[in-house]
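Please read through the structure below; I'll follow up with questions.
Every protein chain except one is present and positioned as in the full complex.
By written order: A, B and C. Residues from 1 in each chain.
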Amino acid sequence: MFTLTVLTLTALLLFLATSATLYMGVFKAHREGAGWPRKLFSGLAASALSAIFWAGAYGYHYLGW
Amino acid sequence: MDRNRHTTDESGFDFMANSGQEEQDRDTLGIAFAVLIIAVLTVFQYWKLY
Amino acid sequence: MSTANTATFTDYDRTRTSFFSALYRFQRVLPGLLAMLMISIFSNNLAGAPNPFTLENLFHWLDGVIGPVNHQPVFGILNSNFVWNPLLLGLIIGNAFGVPDTWKPGLSYIHMLMPLGIIMLAPHFMLWHATKLGVVPIAIIVASLFFTATATLLIAKWFKLDDRHGSIIAGGLSTGDPHVCAILMPLIKAKGGQVVNALVCVLVFGLVAMMALPYLGAWLDIPQSCFGLASVVGVGNGHQALSAAFARGYEAGRYALWYDIGRHVIMPAGFIYVFIVMFIRKLRYRNDPSVKATGHLNSFPLWLGVFIFFWILTTLHVFKEPAHHAIFNMVKWDFSLAASALGLSLSFKDIARPGLKGLAVTFVAGSLRIAVLLAALVVCIKTGLLPVAP
Partner (left out) sequence: MHKRRLKTISLVFFAWLTALAWPGLARSAAPEDLPRGLTPAGDMAFMPKLAGLRNKTYHNQYGHEKSLSEAIVLRGSDIAEGRATVPAGGLFYISETSGDAAPLSRDPFLVLGEHAYLVDLATDQHRIQNFSVAQGEKKPVGDTGYRMWFDYATDHYEKPYAELALVAPSGGWPLEFPIASEFPDREAVLDLKTGEGHQPQLEKFYLDSEYLYGATRFKAAKVGFEEATFESITFPAITEATFAMSRPVALEVRQEDYRLYFDKRIYAFRRPDGFLVRVTDFWGRKVFGEKLIKPVTAQGYKTLMGEKDKYHLTLPEIDLRVEIIIHPSWMKHSDFVPWRVGKAHGFQHGKLEFVIYDDLLTVRHGEPWPLDERYTVILEPDLKTGMLKRLVLENAEALVFDNQHTRYKGPVKWSEVWNRPAFTVVADDFDGDVVRQLYVRDYYWMRTDNMVHWPADGRYNIDFFVGSSPVLEPILEHSFLTRLADPSLGTVVEESRFTSYPKVISDASFYEPDHTAPFVPRLKGLMRKLSRNRKGERLLSAESIFIRGSYVDYDNNRIVIPPAGLCYSSRNARNIRSLAGEKFFMLGKWAYLTSFESSTYVRKNVHLDAWKNRPMGDGNLMYWQDELLGVRNKALRFNKSFYLDDRPVAELSLMKYSGNRWGAHFFLAQGLDPQGGNRYRMPELFAEGATYIVPEYVGANYVKLKEFATPSIEAISFTYKKPKEVLLSPGGTVKLGGFTLRCTTVDAAARTVALQLLDEHGATVTEKVLGPLDAATIDLLPQYQEAARSVQLMYADVQAEMDVKNPFEDGKARLWLYTGIQRLERDTPFEFDARFVVHPDVCGHCYQFNEILLDNPEPIILDKANPVYEGPRGRDGKPLFRIVIDDFDGEMIHAWHIETEYRGKIEKTDNLAFRPRKNLDVLVGVTGTVEGFLRLSMLPRLGFMESWRTGAKAPATKLSGSVNTGGSAHIKR
């Protein structure tokens, strides 16, 4: 249970960190002057990409394939 | 001398510089986190959480 | 140069409220932290981060393609590990793309991460584990450590090498562990370029020693089990020592694994010794401009005291097996993050700047060590002090 909790929290951290990185590093939506649509869509896209990547990577932990 | 483009930003903040009160504070934080992590991981084992 | 720095320095003192101020504001450090995190998770397979696209995995694949050398992976021999990989990746990114200003506040966390990681290393060194080796091998390992450290420092002085650079080499060479180069960095107050340069010196010497030692061993007719000890002490550096030993034979390789524990557990003694020697020297020659090692340190660093405290707890077996593994996983995270910041901070020029003098010092000191070691081994074997496995 403890290990599972730690694993889940790490997964959450990695997900958030990766979306933030994409948001700031790739979409550069954190800059002043970026309008809200840009911020919104960048946020969604960054989270989606991050989720896909980590779902794939973490999937290895429990999937049988 | 030019600022080191790798370590120093426009405001003159050099992330590789480490001295004075700032250094002491960083050391303190390092110690605090290290003690915390070691203590938590050790105690949790003694409590049989993993 | 100094105006801007002083400004920051005074800024910090002015705005400081508690020691937590060294963490700065979250928004300010976030980009840098993210950069470190990304470099780390794409460098190593870290606990909890199952990213398949890591430098470590790439090297592993390349190891498989190249094939082993004396049963050891090539990138293992080149010391690819949780410090070296992110450092390399940081170095490449920093030199190819530069380091954005927004990253820099976050990257300054390296100074917190270094003591943090070093303290967490303490549970790794259980002194008792070496006792199974027997008295003479332990004596040889310990003597070699202090002899090499002292000799390297003296030779570095003789070669008029920057004392910070010399100290780092002394640490890395005497313990046979390039990690020590990084560990000594905050203690000696060495420049990043010097540390990486020293690391390269130790590795290059290791490669040469790895290739030469089996011939010396065969020439001196050192039995395989003793040759295991010779390669652990004479070459060090994990896979390099194993490769040297396996080049002699399977039995030597097996005993290199056996003796390695002795070198490993006394490693902290090496960097503490080098630090204390340089620290006392600094206190003695406070006004000598050539004495740069340990920089502006005025008192024994508290965190090193904490490390020693935990080292004592380790020896008392407070940290049991799974906790020790968990803590070591945290060390990997910590050093990966710190090394990525270090890699970003360096240009290739910085690494080349200390020149080849360091390499000369390493080779002279290392060769001297091997000569003395082999002589000592031959004497011990002839007198029957060193047990020879049948």
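The definition used in the following text is that contacts are C-beta pairs under 8 Å (C-beta built on N, C-alpha and C of every residue); 3 or more make two chains touch, one makes a residue touch a chain.
Only a predicted model underlies this, so the values are computations on that prediction, with no experimental measurement involved.
**Student:** So which of C:242, C:269 or C:297 would be touching the chain we can't see?
**Tutor:** Reading the full complex, the residue touching the unseen chain is C:242.
**Student:** Of C:253, C:270 or C:366, which sits in contact with the chain we cannot see?
**Tutor:** Looking across C:253, C:270 or C:366, the contact with the absent chain belongs to C:253.
**Student:** Could you tell which one of C:61, C:158 or C:309 touches the chain left off the display?
**Tutor:** C:61
**Student:** In the whole complex, not just what's shown, which of C:312, C:371 or C:389 touches the removed chain?
**Tutor:** C:389
**Student:** Could you list which residues of subunit C touch the chain missing from the display?
**Tutor:** Interface with the chain not displayed, on the subunit C side: 61, 64-65, 67-68, 71-72, 126, 128-129, 131-132, 242, 246, 250-251, 253-254, 256-258, 317, 320-322, 389.
As a working rule, only the chains that are shown with their structure count from here on.
**Student:** Could you tell me which pair, B-C or A-C, is linked by more C-beta pairs in contact?
**Tutor:** Comparing A-C with B-C, the pair joined by more C-beta contacts is B-C.
**Student:** What is the distance in Å between the mean C-alpha positions of subunit A and subunit B?
**Tutor:** About 25 Å, centre to centre.
**Student:** How many Å are there between the centre of subunit B and the centre of subunit C, using C-alpha atoms for each centre?
**Tutor:** From the centre of subunit B to the centre of subunit C is 19 Å.
**Student:** Where in subunit A do residues touch two or more other chains at once?
**Tutor:** Residue numbers touching two or more other chains: none in subunit A.
**Student:** Enumerate the residues of subunit C that touch no fewer than two other chains.
**Tutor:** Residues of subunit C touching two or more partner chains: there are none.
**Student:** Spell out the part of subunit A that touches subunit C in their complex, as residue ranges.
**Tutor:** It comes out as residues 6-7, 10-11, 14, 17-18, 20-21, 24-25, 57-58, 60-61.
**Student:** Which bits of subunit A are touching subunit B when the two form their complex?
**Tutor:** Those in contact with subunit B are residues 1-3.
**Student:** Under the stated contact criterion, what part of subunit B meets subunit A in this complex?
**Tutor:** 44, 49-50
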